[in-house]
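With one protein chain withheld, the remaining protein chains of the complex are depicted in position.
Right after this comes chain A.
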Amino acid sequence: MTGEYTGLGGWAPDALGVPGEVRPVVAAPDPVLSRPGPEVDPTSAEVVQLAADLVATMRVSPGCVGLAAPQVGVGAQVFAVDVTGHPKAVTVHGTFVLCNARVVEASRWKAGREGCMSVPDLTGDVKRASRLVVEGALPGTGAPVRLVTDGFEARALQHEIDHCAGLLFLDRVAGAHAIYQRKVYL
């Protein structure tokens, strides 16, 4: 990756220039969810289309604040996040898609209850950093991005980066009694 890392610079999904299509969401135990996805070329047409599709699929899914490529059956390091309007969110960067994202700083670890569209019947207590710095690239231009965030958006980013690495929240639950049958569906 070349160039200086910057913020999103007002990036919006329109910048992808292609309409997104809603793709079916896969659920565990589909093995695609347990395989680490390879890094991608963020400027390739295929990745641009995938990014648009992730945004489109996220938008039609009630309560969905993030969606990673493995969740639509594609092993790849691409995910979409949008925590806008979520009551637990403090810092909010709007809708964005990151490729090849990695955590570069993580601190203030806090436990929280997580669910996942790909594990629809369970939730679990997972400890995540509530202060986070993530670096990645924007689909389309491939511009390098450095995001500083906190709270719920930080949690969402870690959850999606885990998906890209073939990990579910189930891999990070705190203990034998930290998994719960889901009682509320959005």
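One rule holds in what follows: a residue touches a chain if its C-beta (ideal position, glycine included) is under 8 Å from a C-beta of that chain, and two chains touch if they have at least 3 such contacts; residues count from 1.
As a convention for this text, contacts and distances are computed from a predicted model.
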Quick one: the chain not pictured, UniProt calls it what, "Anaerobic selenocysteine-containing dehydrogenase", "thiazole synthase", "ABC transporter permease" or "Glycine cleavage system transcriptional repressor"?
"Glycine cleavage system transcriptional repressor"
Touching the left-out chain: which of A:Ala15, A:Ala106 or A:Ile179?
A:Ile179
In the whole complex, of A:Ala15, A:Ala106, A:Leu122 or A:Val148, the residue touching the missing chain would be A:Leu122
Counting contacts across the full complex, list the positions on chain A that touch the omitted chain.
27-29, 31, 34, 119, 121-122, 127, 166-168, 170-179, 181
